[in-house]
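Here's the structure we're looking at; comments come further down.
Of the protein chains in this complex, all but one are displayed in their positions.
So that you can tell them apart, the chains are marked A, B and C in the order they are listed, and the count of residues begins at 1 in each.
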Amino acid sequence: MSATYGTTVRVTIFGESHGKGIGLVLDGVPAGTPVDEGFIRSEMARRAPGQNLLSTQRKETDAFIIESGVFEGRAEGTPICVLIPNSDQHSKDYSLLKDNMRPGHADYAGRVKYGGFHDYRGGGHFSGRLTAPLVWAGALAKQVLAAEGIVVGAHIARLARVEDRPFAPLGETAEILASLRTQVLPTLDPAAAPRMEAAILAAREGLDSVGGVVEVLALGLPAGLGDPFFDSLESRLSHALFSVPAVKGVEFGDGFGLADLRGSEANDAMHYEDGVVKTLTNHNGGITGGITNGMPVLFRVAVKPTASIARPQHTVNVAERRDTILTIQGRHDPCIVPRAVPVLEAVTAWTLWDVLLRDRKGEGL
Amino acid sequence: MSATYGTTVRVTIFGESHGKGIGLVLDGVPAGTPVDEGFIRSEMARRAPGQNLLSTQRKETDAFIIESGVFEGRAEGTPICVLIPNSDQHSKDYSLLKDNMRPGHADYAGRVKYGGFHDYRGGGHFSGRLTAPLVWAGALAKQVLAAEGIVVGAHIARLARVEDRPFAPLGETAEILASLRTQVLPTLDPAAAPRMEAAILAAREGLDSVGGVVEVLALGLPAGLGDPFFDSLESRLSHALFSVPAVKGVEFGDGFGLADLRGSEANDAMHYEDGVVKTLTNHNGGITGGITNGMPVLFRVAVKPTASIARPQHTVNVAERRDTILTIQGRHDPCIVPRAVPVLEAVTAWTLWDVLLRDRKGEGL
Amino acid sequence: MSATYGTTVRVTIFGESHGKGIGLVLDGVPAGTPVDEGFIRSEMARRAPGQNLLSTQRKETDAFIIESGVFEGRAEGTPICVLIPNSDQHSKDYSLLKDNMRPGHADYAGRVKYGGFHDYRGGGHFSGRLTAPLVWAGALAKQVLAAEGIVVGAHIARLARVEDRPFAPLGETAEILASLRTQVLPTLDPAAAPRMEAAILAAREGLDSVGGVVEVLALGLPAGLGDPFFDSLESRLSHALFSVPAVKGVEFGDGFGLADLRGSEANDAMHYEDGVVKTLTNHNGGITGGITNGMPVLFRVAVKPTASIARPQHTVNVAERRDTILTIQGRHDPCIVPRAVPVLEAVTAWTLWDVLLRDRKGEGL
Partner (left out) sequence: MSATYGTTVRVTIFGESHGKGIGLVLDGVPAGTPVDEGFIRSEMARRAPGQNLLSTQRKETDAFIIESGVFEGRAEGTPICVLIPNSDQHSKDYSLLKDNMRPGHADYAGRVKYGGFHDYRGGGHFSGRLTAPLVWAGALAKQVLAAEGIVVGAHIARLARVEDRPFAPLGETAEILASLRTQVLPTLDPAAAPRMEAAILAAREGLDSVGGVVEVLALGLPAGLGDPFFDSLESRLSHALFSVPAVKGVEFGDGFGLADLRGSEANDAMHYEDGVVKTLTNHNGGITGGITNGMPVLFRVAVKPTASIARPQHTVNVAERRDTILTIQGRHDPCIVPRAVPVLEAVTAWTLWDVLLRDRKGEGL
């Protein structure tokens, strides 16, 4: 029952990399919410593969079909089902992988869990391709949030040890966030992107892959969103973020860096600014006690290097119960980080949308 | 609705720091589960305050009353309610804090969320005291897991820049984990603890506080636990871990360090060891694709320095809508990290218990 | 995991008839909600036993202690925990019942489910005493609903074949509903109550028990509450109603009577009345397509005769695996129906409150 997440807006995903298609059901979208398919397509395109040498050469347009829940350009209030058919499958590439477990992948863990009954081709349901439905939901969420003055943006903070400058903890301009959307390798420092590109191409040359860190910023959130304890905003965001394949770390504000500060350094002093409570620093990433404090929400996400690499690797053949050496064929991303950027933005956007809708409930009672 | 977490075993917590008491309801505990109150008390004692100069001087024995759900020493299968009365409250210490927001605390965010209606004394429901019920649930979980050969342990990996040696990624002996339980400042390197103690006492002297990193290890988990996507084991663990006050970062395996590795370095090569699939390294922390792979589950948690410090701090008075300088009175922990160790172990234990129970469902069908 | 219900306001109950006490946790109550303890006590008194010969002679004042979540007379927004200590237990009455299963009771089903580990005394967690926490939650809900102009009332429509007149399908006055609250046997027809009382006393004399039907009316609900399919208002209400012990049937509007009508008779014709859409009849009980249509919500609930009777009954001794004849000792209700009235009202009130809060979510987005 891992396919559904959310409380007020609920996302359910389905599909496998090499089956008929993938998709999602979005339940709880308020009736009348405008659905701008052009904007959604532009977000899907940011994630879609096959656009350049930085990603896998599998060509998927990620065209989608809205099966239900949208009528005359608006959400009906009833469940929205979206299908994204698979088109460019090379299933024969995967026959080797039925019994030979790819290191770093879900193959072995998934095989134990599902007793060998799941579709192993291209990672099946574990495929990064399943992030396309997440982007669809995020694109709709972004439209709703934008109408409330809330913007989510992200950049590659670090890739193969190349560092971008971090987001300013007190926020960036909407223009800067908008410009990030247009970059293949979104960075704040224009000098960082070419160095990152070179690192990716070098990894590709070396039949290897590289990882990185994505930094996400949400501007315009009101104070008071979230909960203490089990539905802390950090809990809900991290739950969603760790569901994205290859994510291995999440830290809010200064995160692990906070462990090295003293309280007198880490506490964000407060003051009034034009009648509004603000903090002078933002070590806490806009969240204290699990609840937004009105400052920008800021966090970083660690993305591991793509597990699929073309080099021979030591592994096991579980059918024959023996050690073996595996050379993975097929088309793979030398670095998943650039495509992870819109996915992590999307996951953030619909989690925030869900929390916003939930926390506004019952205000009139 | 932040008070409940879990799917098969469900934990609900309640209470405020300076109200009548705090407690929990545990629903879904299988009938017949032995409830060893002595062991639970020993776990509660690990978290209890007032034991030495390293923690707050508030004396709370954290004695508990089982209101329901346990009969003749065993879980009945019906909801277990446990009350932990408050005993050593100094409510007058807190009157200043009604309108003056403590920096780094939930005070302001909580006030916006609850419109000023919540009990502000001692942090109210946001108090670290609410982690006592989490430890109760964890102590029960540990007993169940131990009977299955599963052990959870933790140490202070870093405190005020003092580092302990990390857990061996391929696991530690049960003896080492057991010895950690007996230490006030649990470290693997005996030289680290005195240096950490000195750092805490220095912070205390300086009317300041320090943070740190806790590393958690779970041994003996079978492969195949967890789910792809929204109920990935990382999602479920991080959800629970980020619900613990002061936690600001979670990373599995090499975590943020994975961002700097190449795929050929990060992939954990597999082989057969006595007929069982093992990996030669454990960069992934025992979880791939959201599911355990049979290796030790390993993660680190960043704990920020205690927000309550005795130094004067710049902040706001929200009743008078003006800037002010606040000097917090009362008794506080100069470092929450040592007391966070049993809490993070506990949260890990009951999350794993929940996942174990859930994933065994329906095996016979 | 049967102890929690609700989506926006969540009720968790715990306790056993002959343990330390029973109680509830209410999570999600909006901060600032007034908590009128006097009114709550008056509702608890309506359900409390031992007041006359019509109910069990067990004396329980059902005094309650608010452990958390209420501060200075208002909900804080954090979880409200309420304890209701047990006071008048005669546990020795129950020793016979450890192995001898009472016919019509949960004894045997519960013993199989819980493997014999649950507290059998007085029905344990299955006891009708667990409806006291339901009434507490309902009393709070009624206060909130009343402020919105929503009133829930109920009467005994039928008891031991004695019939009261039914509620007028288009609604009753608030005065009539208020007067029902003051009656020991709430009926619309003053002649019905004495005949019902005589029937109960006759059953008591005969060491037997009688059942009945309770009719519930909710006035003032806006149109548009509820959902199609799985969260239809009928689904959510029936889910809650069937959780009350002894309830065996629920029907909305004409209910089973609709099966005998033609569409032309059953369809409620619509018209405008002072600019508001109304129906001329209310065969559908105010709900169509799972959603309120602005008419009074009306339903009936079948309550079976109390299973505990003093006559000898054929049953089994499961320890000795043999047939036996059981004569139940102890104090029991000859008819549970009058005490079920406030319980069913309460369950209705907090289900409606939950739906109201949920359906108002996100209106501003």
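Just so we're on the same page, a residue touches a chain if its C-beta (ideal position, glycine included) is under 8 Å from a C-beta of that chain, and two chains touch if they have at least 3 such contacts.
Treat the numbers as computed from the prediction; the structure is a model and nothing was measured.
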Point to revise | Among C:E37, C:D99, C:E148 or C:D231, the residue in touch with the chain that has been omitted | key: C:D231
Point to revise | Residue among C:T33, C:T56, C:N86 or C:T315 touching the omitted chain | key: C:T315
Revision key, fill the gap. Missing-chain contact among C:A48, C:I80, C:L130 or C:V341 belongs to C:L130
Revision key, fill the gap. Against the hidden chain, chain C presents residues 1-5, 7, 11, 13, 101, 103-110, 112-113, 125-126, 130, 158-161, 203, 206, 208-213, 222-232, 234-236, 238-240, 242-243, 245, 247-256, 258-272, 275, 277, 279-280, 283-285, 287-294, 300, 302-309, 311, 313-316, 318, 321-323, 359
Exercise for review: Could you list which residues of chain A touch the chain missing from the display?
Suggested key: 1-4, 7-8, 10, 12-16, 19-23, 25, 27-28, 31-32, 65-69, 71, 74-81, 83, 113-115, 117-119, 124-125
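Everything that follows uses one rule, which is that only the chains that are shown with their structure count from here on.
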Point to revise | Interface residue identity across copies chain B, chain C - same or different by half | key: same
Check your understanding: Degrees of rotation, nearest 5, to put the Cα trace of chain A on chain B?
Key -> 180
Check your understanding: Where does chain B touch two or more other chains at once, residue-wise?
Key -> 1-4, 7, 13, 113, 125
